[in-house]
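Removed from the display is one protein chain of the complex; every other protein chain stays in position.
And then chain A:
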């Protein structure tokens, strides 16, 4: 690559091929319309084309590719969840992630770091042991480690947390990784486009039309589009889509905020999470500390940022890493999290024939990108839910079969 870059620098013309092919004109009919051009939508389109040969597909995105929660998360990939359903699902995702750079012929900067979930109380230690046992049962590399092991791996951390809530141990998950989130969406998008899928940005869906209980198409700000199948993969905008079909869900939207510091020299190659302090942090390849917390205190359909968030987060961060008091916050932002009561996604078919839902991704959506796309593509192609997503159906709440996933980001338990 560096030699190619040097050659390019000396060239007179700019004849590099476009990363994405030119956008085709919007047709009036497709087999499948995917609403939402984030990681999940692109992955679904990619697997529909690659594994099921369905290429008459349009992905409609109201903004730009990967501009929603795909570009707003803290890029952590892991599979050390609490329930069997969650562990199996996220482990498949992690395996797919490991091969994505090769699949796409695009570097997604997948970097395996090791992931510590700190415990500051007896009850948190109990949950860590529980998670470790569930993980080991499914062959996931997870173990409970003691304070000395953590201190050795993360020497700059104050294990006493300023004397407030000393670290008692941690759940260590060696495969825990970070990846370039935009590249994941771009890789899937390009792969899908190369196989014939059309991606239409700045195309907003305003209504979904049905005829005797079956989807017939979508109304957009660029006209009506006929479609046999419509897949909603819009995370924080899910309630606005389901409202069009009068489908009720348990989803509530809460903003989830994150921020990065100015870049500093590499000092931390692991990911550190504290459920009790509601913080998680990793150091990016650019040297910035990427930090996040739990969701905002009240329901809100907005991506506004607040000072309250930065104050709360930095207060906790300085207990863990006292020297961060000298760092400046460079950027902060928010995404809209579609939170479910059991912290597990809602995936699969709905009561409306031909309408598929991929939602309820709350604070755990990025790491599920590949497997969500793959299983939803299967579900749409075969009109029956993939085995891995059967526990995540929308009617599980009516049947009182909740998943009870508490291994989600910064959920205190």
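Convention: a residue touches a chain if its C-beta (ideal position, glycine included) is under 8 Å from a C-beta of that chain, and two chains touch if they have at least 3 such contacts; residues count from 1.
The criterion applied here is as follows: contacts and distances are computed from a predicted model.
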Chain not present in the shown complex, as UniProt names it (candidates "Sarcosine oxidase subunit delta", "Peptidoglycan glycosyltransferase MrdB", "MaoC family dehydratase" or "Sulfonate/nitrate/taurine ABC transporter ATP-binding protein"): "Sarcosine oxidase subunit delta"
Contacting the left-out chain in the complete assembly, out of A:31, A:103, A:226 or A:252: A:252
Selected residue (touches chain absent from view) among A:202, A:301 or A:384: A:301
From A:23, A:51, A:133 or A:243, residue that would touch the chain that is not displayed: A:243
Per the touch definition above, residue among A:21, A:53, A:223 or A:341 touching the missing chain: A:341
Contact footprint on chain A, counting only the chain that is left out: 238-240, 242-243, 246, 248-253, 297-302, 304, 306-308, 341, 397-400
